[in-house]
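Every protein chain of the complex appears in place save one, which is left out.
Order of writing sets the chain letters: A, B and C. Residues in each chain are counted from 1.
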Amino acid sequence: MTPMSRSKPIKIELVSDPMYLCGARELVSSIAHRVGFGDMECSKIALALDEAMCNIIRHGYNKATDRPIWLTIYPQQPDETTYGGIEIIIEDEAKQVDPSTICGRDLADIKPGGLGVHIMREVMDQVVFEKRNGTGMRLKMSKSAPRPDEAPRIGQRSSGSNPAQARIS
Amino acid sequence: MTPMSRSKPIKIELVSDPMYLCGARELVSSIAHRVGFGDMECSKIALALDEAMCNIIRHGYNKATDRPIWLTIYPQQPDETTYGGIEIIIEDEAKQVDPSTICGRDLADIKPGGLGVHIMREVMDQVVFEKRNGTGMRLKMSKSAPRPDEAPRIGQRSSGSNPAQARIS
Amino acid sequence: MAAASDNDFVRTESPETGVVILVPTADIDMSRSPILRSAIKSELKPGLDRMIIDLGEVQYMDSSGLATLVEAMRIAKSHAVPLHLVSMTTKVRAIFEIARLDAFFSIKDSRQEALDC
Partner (left out) sequence: MAAASDNDFVRTESPETGVVILVPTADIDMSRSPILRSAIKSELKPGLDRMIIDLGEVQYMDSSGLATLVEAMRIAKSHAVPLHLVSMTTKVRAIFEIARLDAFFSIKDSRQEALDC
């Protein structure tokens, strides 16, 4: 995603209370819708955001409901040279952990929990955790929208899993 | 609303695009729900916010979709001494107008438009427009939640319009 | 939870000749009113026996939606086409009441009531 074609970001400062999850999901979902994602994809992107925020509340802030979380959402409108897409940055002041320790459990070993990170990685194209300077963590997630009205990108042509992508205009 | 009993505010910086109305409504609605408003009241508070944002987009920014709007929402949890409630501050960088010129049309004269300001005043307890220092406008709206499980406030006892308020615990 | 896609936001039905029912399928706000408006404009023609706007799937409407419906009512009157709003949810009815528009429109509980009247 090139910074040049980004639209203005939407910024939200909220607190680590699960009551805000729904509003945050609706906001990111309406943005995703606008930059070209279908209903199902919007719902999945909202899910990835929700999982990220839940993890901050649970693991980062130990369920305290009054600590800050900052969301920055960059919508990227499609144009001649790029697919549309969305980039989401989530920051906190919670305890810093080594990004390499943030990973999900073996999916074959079914038990409650351990799914959030898997879901984020499955849904988004890119998921990067890092320590912020000073305090807290930063998570960047991004995803490009498909362009069903154009030729598919090289390498996706033969997958056949998405009939819309196989159509050539 | 005393500043002391306010919870931390939620802050949102977005742009003047109608696509964000839905997310903003959901966010304010979930906050209103949490501080003690019923479903119908939450929907009306979301409506007041929506009307305020629409007016900024239409009148303030002349329908430009890339100009900033800042929302600050103060949830006020109910406690022993206060009703719960919500305060919403909406700021922009749009053209400054004399606050006294912002008013709705005569409701008896039915025609499309001219309802937004009426709706805000009908729904919220307080609606105050002012010029910001330098550029843009600021709108403060607030509303206290009823406490159906307590004696009604003096002066509301005889209104009889709200059965919940007439109940004395 | 995602908004219904804007393309299929207004469903058009015609249960009998001369009757058109428009069914908006999500919140009607400033971002969707123009879609409802153009659906009304393309269907509300002189000679139509009856137009019904079924609001049963609408949980939320702002003043841009009200303005669109006020305009529709004016066009309907000028074309002498009866226009009825049906199946309003309680939240949407509350908005009509706040705007004192509940008496301006013909509001019916159900499609059937609007077809029979």
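Keep this in mind: contacts are C-beta pairs under 8 Å (C-beta built on N, C-alpha and C of every residue); 3 or more make two chains touch, one makes a residue touch a chain.
Everything numeric here is computed off the predicted structure, so don't read it as measured data.
K.L.:
With the missing chain put back, which residues of chain A would touch it? List them for me.
P.N.:
18-19, 21-22, 25, 39-40, 43-44, 46-47, 50-51, 54, 57, 107-108, 110-113, 115-116, 118-119, 122-123
Please note the rule applied: only the chains that are shown with their structure count from here on.
K.L.:
When the centre of a chain is set as the mean of its C-alpha atoms, what distance in Å lies between chain B and chain C?
P.N.:
The mean C-alpha positions of chain B and chain C differ by 27 Å.
K.L.:
Rounded to the nearest whole Å, what is the centre-to-centre distance of chain A and chain C, using the mean of the C-alpha atoms as each centre?
P.N.:
Chain centres of chain A and chain C, defined by C-alpha means, are spaced 37 Å apart.
K.L.:
Averaged over CA atoms, how far is the centre of chain A from the centre of chain B? Could you give it in whole Å?
P.N.:
30
K.L.:
Would you mind listing the residues of chain C that make contact with two or more other chains?
P.N.:
Counting only residues that touch two or more other chains, chain C contributes 3.
K.L.:
Out of chain B, which residues touch more than one other chain, so two or more?
P.N.:
19, 22, 25
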